[in-house]
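Chains shown are a subset, placed as in the full complex.
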Amino acid sequence: MVERIVEDNDIDELVLGIGSADASHSKHDPFTAGERIMMITKSLVDLDLVTYAVPIEDLERNSVWVSHVRSMSPDFDIAYSNNPLVIQLFEEAGVEVRQSPMFNREVLEGTEVRERMIKGENWQPLVPDAVAEVVDEIGGIERIQRVSETDGI
Amino acid sequence: MVERIVEDNDIDELVLGIGSADASHSKHDPFTAGERIMMITKSLVDLDLVTYAVPIEDLERNSVWVSHVRSMSPDFDIAYSNNPLVIQLFEEAGVEVRQSPMFNREVLEGTEVRERMIKGENWQPLVPDAVAEVVDEIGGIERIQRVSETDGI
C-alpha cells in the first residue's frame, strides 16, 4: 500500500502513524508500539523515501485527536485513511484526506492475519518478510495465542 | 421534561449535567459538550428559570463520581435521574434523588433519535427546534452517519 501511495503521488516523505500506541498484549493489538515501529521500518528500508514511524497514544477524546496527531508528527500536507471516523475528524480540522488504495482487503487486513496467528494457520504469506522475522524474534505467536484467551486483566 | 420538573417542584434554579463531556464523534455521543450546551441552552431560553449547563467529564471511577459532579456544579439540593447507577451513587452519598418524568420514552429517547439520524429518517420532530438548528449548523447528520460506520480510532 505504501509503495502504491508513493508512486501515485510523487511523495518524498512519509509519516506512518502507529495508532493505539499504548496498547499491546491484547487480541486486537498484540504488539507494542516499539515492535510495530521495527516491523514497519524494516519493511520499508528498501524504499527510496524518508519515513517516520510515529507512535500515537490514545487520548480517548476524538475532539482533540487531530491536534494530538499533529503534535506528535512531523508536519504533513495530506492524510491517508479508510477509517470513516479518522476521515471525519481530519476533514473537520481542514486537513485533506485521501483514501488509501487497498488490495485484497479481505485477506490482507489485520483481522485475518491475527485470526491465522491465533489458530496456528499460515499467516506469513500475508505480511512482509521483515514483519514475519520480528514476530518470530519476539515470540509473537505464543503471545497472541495466549492473550486472546482473556478479556484483560 | 424540564418544563414538567420545574412546574411540579417549584424550582427556580436548574443545573443540567452534560455527561461524558469528553466524548464526541461516536455513535453514542456524536456531539461535543460545547455543541450539547448550545442545544440545551437555546432550547430552554424561553423558560423563566436560571439554568446552568455543566459539562461533566468521565473520570471512569464510580466511587468518586458524586464528588466530581458536585465540584463541577453549582450547589444543588435534589438530583433527578432514571439511571439506576446514578441513583445508587447519589443515594450512597446522601443526596436526595427523584425520578424524572418521562413522556413517550420509547420514541423520544436518544437511541431512537440517533437511529433515525443515521438512517436518514425523520428525526426533527423528536427534538426541540433549537436542537435541530444546531445539528444542521454543525453538519451533525453527516457526522453521525460517518462515525457510526467505525468502532473508533
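Order of writing sets the labels: A and B. Residues in every chain begin at 1.
The rule is simple: a residue touches a chain if its C-beta (ideal position, glycine included) is under 8 Å from a C-beta of that chain, and two chains touch if they have at least 3 such contacts.
It should be emphasised that the depicted structure is a prediction, and the values quoted were computed from it without experimental measurement.
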| item | value |
| --- | --- |
| Identical protein chains across the whole complex (2 displayed) | 6 |
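Basically, only the chains that are shown with their structure count from here on.
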| item | value |
| --- | --- |
| Residues on chain B engaged by chain A in the complex (per definition of touch) | 22-26, 32, 143, 146-147, 149-150, 152-153 |
| Residue ranges of chain A in contact with chain B within the complex | 19-20, 58, 60-63, 65, 83-89, 92 |
